[in-house]
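Missing here is one protein chain; the remaining ones are kept as they sit in the complex.
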Amino acid sequence: MPASEPLAGYSTWTHRWAVVLACATFPLLWIGGLVTTTDAGMAVPDWPNTYGYNLFLYPWQTWLLGPWDLFIEHGHRLLASTVGMLTIGLLVLILRNENRRWMKGIGFAALALVILQGVLGGMRVLLDERTLAMLHGCTGPAFFAVTVAMAVFTSRSWLRATDSSPTDGAGIIRRLTLVVAVLAYLQLVLGAVVRHVPVDAQPDTFMLAVRFHLFLAAILTLHIIGVAWIIQTRARQVPRLRNLSLALVGLVVLQIVLGASTWIVKFAVPTWASHWISPQSVAVIQGGWTQTHIVTAHVAVGSLILGAAVALALYAQRLLIESPLPLVVRRELGAAI
Amino acid sequence: MRALALVTATAALVGCGKSDPPPFRLNMTNVVAKQIAPEHQQAIANILGAMFGTPDEPIALKETGLDQKKLDMAAGPVWSDKVGAKHGLYRRHCVHCHGISGDGRGPTAAVLNPYPRDYRMGVFKFKSTYTAAEPTNLDLTKTLHEGIPGTAMPSFALLPPDEVAALVEYVKYLSIRGQMERLLEDHASVELNAGDKFDPANDPAVQKLVMQDMLGPIMESWNGAKEQVINPEDASIPPDNRPAKELEASVKAGRELFYGTRANCVKCHGPTALGDGQQDDYDVWNKAINDFFKATDDKIGQIASLKTDLAKAQGDDATQIRQQIVDAQKEFNERHALLSSLLLPRNAIPRNLREGVFRGGRRPIDVFWRISSGIPGTPMPASGPAGEGAQGTLTQKEIWQIVDYVHSLPFEPASLPQKRPINASEVSTGE
Amino acid sequence: MEYRWRLTNKMKRLFGISGFLWMLAVSLSGLSGCSGRADMGPVADAANVKAIRDVLATSKGAGSEQAAAATGTGWATIKGQFVFDGDPPTMPPYNVTKEAEICTINGQAPPQEMLVVTPGSKAIKNVVVFLRDASRVNDSAKPKTDRVEFDQKHCLFLTHVVGLTVGQALDIKNSDNTGHNTNILGSGFNQLIPAGGAIPYKVQKDAQVPNKVTCSIHPWMTAYMLPRKDGYFAVSDADGKFEIANVPAGEPLEFQVWHESGAAPGNGLVGTTPDAPDVKWSNRGRVAVTLKPDDVKELKVVVPAKAFRL
Partner (left out) sequence: MNNTFKAIAVGAICVATFAATSNAADWGSIKGRIVVDGTPAKPAPLVVTKDQFCIDKMPVNNSIVVGKDNALENVFVYLRVPAGQKIDINPEYASKEAEPVTLDNNGCEFHPHAVLARIGQTLDIKNSDPVGHNTNVNVLSFNQVIPSNSDAKVKVSTGGALPTEIACNIHPFMKAWILVQDHPYTATTGEDGTFEIKDIPAGKHEFQFWHEAGGYLKNVKLKGGATDKKGRAELNIEAGKTLDLGDIKVPASALK
């Protein structure tokens, strides 16, 4: 269908705005991760002001040329405000252009979530509490998932929602994609637990969190590969699903490599692996470029996986049409014919 | 559902409220192993609190000569001030592995191999001083600056020198505090009976004991460290640009020493130098935990054999044995309660010398120090003198030859069949 | 109908599993948030800590004196004599292994100098005394500029122990009819001094203990050199006497007493000063004392035989 053809309920500006919002949220997550990685969270001790200045009036020279962790933390705050304003803008557009009532609900929910997230960030600074930092770190990806959902809901493919041919096992795909999205979020929560373990926690607590994170990583990977395989075999005709699922597989592979690299730059090559990977003869530099960015990339790609999984799950719910008869019955029918 | 997650998590958070600043805790394995009475445990905690303050407010006692400014910079929660000066450096960089009290039991400790160092014994592996001496400031600074290759200890080369100096000071502070704790616990265990007062506030004898007899020698050892540095004689140091022949001869001599019965390197590092020799020993840190596990096991047997005695005993004897069973059971319970929180003891595995990873540094002088004074706390013994003026097992020249051999090992192709170890009888053992 | 039932069942299970995982994750985060802390054993209690701290603060009388004395004024002099307690050992001759015609005196190898005690008075020679850290330095003790002669004859260093200040120059002479090399350990100096020749050496850096000086050609030759930043040092003479003038008064001082055969760590020498109870000796041979301005402190140091490692 040509793009020029008018589509009921489609608003170019709303969709573009929603995409911009999602695209702006991702770097925010990345920089937020960097704040934790470089322990810059307490670089600015007050909130919502920055050293007494209004957030937007803080002298930019001091920000850009000042210490690294102030640069990161203040930058995180500036970008967060921008994202907040983009959310408000999107809500205005939705209120003006949307006729789906639940979309308006989601718009308000998104605004509420971004405000909650801002307050959590502020409280984390004011109370200097690591548990709050963890909660802040878990809410961020949740908001990102909502922005991705809004971009999906306002998209052309969502509104058009035509898939002429019914798909075998559409129900399975729908459920599995939902499970993947949920697991991806849980994995992020676990990652946040690993990252924000209190300074006086027992070693076995951290060990447990790490093992659980690894266990869930295995489960999530298997699920994603499974989903991608089913989509490749059963729903080839829906390019959006096919592409998204392949992207997910790629991201998971990348994420596993990043995870292993994170372990090595933080905790060195494990003894059992030193037969295959030779240990570094020079120690990793704490807070160095390699370490900081590998660790942060692992966090950010986690969010990206969540976003892709959410998009995949939503599209799967919308685009797939269940075959009228169960697969087994149809096979039997085919054999009979 | 996500909202539900947030609600639950917030509820959990509200449930525990704002967490208190973490306190220093006693070394409970030592406290339980030495069966220190609860009132003495409290007294020890109080004395240490008076002398060293808290993790948020450390005290540089005048007698320790520590620098209060540096300690303040390193201690407390993590934050930065307006000009970007960092605070809470220890909690920013170290606490995750080394723990609040420097016990090497930070949150990540269990997943690391080797375990992070427990500073509380005042024993450090990589240093330039004689075996029994403390490390110098320079030694600790070097470890921070270069990290420990092959372990989770990273390099802090990016930190400005004043921050590294603050961390070194704080590590010394935690060590001195830990050494003091151990002496107090030893004293309480050996000298005090339940009910005995142990209170410096009202007893000048205890004041003298704590400040002079305990802190005095600890500080003497730390302050004297820089005079205990092993400086190889200039004449013994091989020049950098030796002719290949000379180097080859030195490597060959080093190899003979390596396999010979005087230096005995082969016994632990193995005939292939892959670290595959003696593997079932412990370093002092793991040995303490291993002993704790073993003694806890032994308690079970002891209780059983006391019960057999009880069956045969009569009258006063029986009452006494009954009391012993109660005591042993109580100790067992206290020990058992700690077991789950301990890091499982690991054997000290000799270094694989073919990897080219030298934890204490790879400069010739670093390897020289490792061989000359051994690696304190580990099974690696000293081959040089035990102190100034003492007789070493090997001469400095011989140690340099082993250094040359060890440095040549990573370049010896390991894929080739390993060279046959030299027969002990082929190597001269005489002086 | 049956198919439908199966489906919902599967769905329930799926949700059940994810719900279970999620509960675990949340409880884990809660756990790591508060209950996973290491909270075993007693913690110092604030009131008691304060009481102990107050006592420890007042008990360090020396410390508070030190605080007041950091602004000490005036100068004082410390001098004394080292006396051997017991029967001094006789020194065996040097083990001269070559060039006997040059290295012996009338065919006799000279006695070793590991411990030189004057017969009769039992005065100990070659004991080094120096102030460890001077807070201020009197003009008279500022680094010296005069040249010092350091000669060797009969394969012996004629000055067995020499003290110097940084920047001071040493003329290392060789009065023997054979070549010597002079190796000042710890300084990087190792030069051949031709027969009858002389080589100058300038002291670059100070040291905490005297450096050994040897000759690799005649390995029995031994001397010691102490380079210091200031002139607060002395070497006892044949009468066992030493004097360090114009040291800072009114503040605690710490002197190191050193002898090449001292048994204490770092060759420290531990003696006793029975006549001066205010002089405190550590087991490293360090002497803590505070002098009054213009005081001339005279010490008789009795050194027991076991203070030497022989």
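By written order: A, B and C. Residues from 1 in each chain.
One rule holds in what follows: a residue touches a chain if its C-beta (ideal position, glycine included) is under 8 Å from a C-beta of that chain, and two chains touch if they have at least 3 such contacts.
The structure displayed is predicted, hence computed values, not measured ones.
> With respect to the chain omitted from the figure, which of B:50, B:209, B:251 or B:403 is a touching residue?
Among B:50, B:209, B:251 or B:403, only B:209 touches the chain that is not shown.
> Quick one: say which of C:85, C:99, C:206 or C:295 touches the chain that got left out.
C:85
> Touching the left-out chain: which of B:61, B:174, B:263 or B:343?
Of the listed residues, the one touching the omitted chain is B:263.
> In the complete complex, the non-displayed chain touches which residues of chain B?
131-132, 186-187, 190-191, 193, 205, 208-209, 213, 261-264, 267-268, 277-278, 280-281, 284, 298, 301-302, 305-306, 308-309, 320, 324, 327, 374, 376, 379-383, 386, 390-391, 393-394, 424, 429, 431
The rule we apply is simple: only the chains that are shown with their structure count from here on.
> How many angstrom between the C-alpha centroids of chain B and chain A?
Once rounded, the distance between the two centres reads 42 Å.
> Starting from the mean Cα coordinates of chain A and chain C, work out the distance between those two points in Å.
Those two chain centres are 62 Å apart.
> What's the distance between the Cα centroids of chain B and chain C, rounded to whole Å?
For chain B versus chain C, the centre distance works out to 26 Å.
> Could you say which residues in chain C touch two or more other chains, in rising order?
Residue numbers touching two or more other chains: 22, 26, 29, 33-34, 37-38.
> Please set out, as single numbers or ranges, the residues of chain B touching at least two other chains.
Expected reply: 1, 5, 9, 13, 16, 19, 22, 105, 341.
> What residues of chain A sit close enough to touch chain B in their complex?
Residues 39-45, 51, 66-67, 69-70, 116, 127-129, 131-132, 135, 138-139, 142, 145, 182, 185, 189, 197-207, 210, 266-271, 274, 278-288, 291.
> Would you tell me which residues of chain C are touching chain B in their complex?
Per the touch definition, chain C meets chain B at residues 22, 26-27, 29-30, 33-35, 37-46, 48-56, 59-60, 63, 66, 183, 185-186, 188, 190, 208-209, 216, 265-267, 282-284, 309.
> Quick check on the complex: what are the chain B residues that touch chain C?
1, 5, 8-9, 12-13, 15-16, 19, 22-26, 28, 31, 38, 41-42, 45-51, 54, 59, 61-63, 105, 199-201, 204, 207, 210-211, 220, 224, 226-228, 231, 233-235, 338, 341, 387-389
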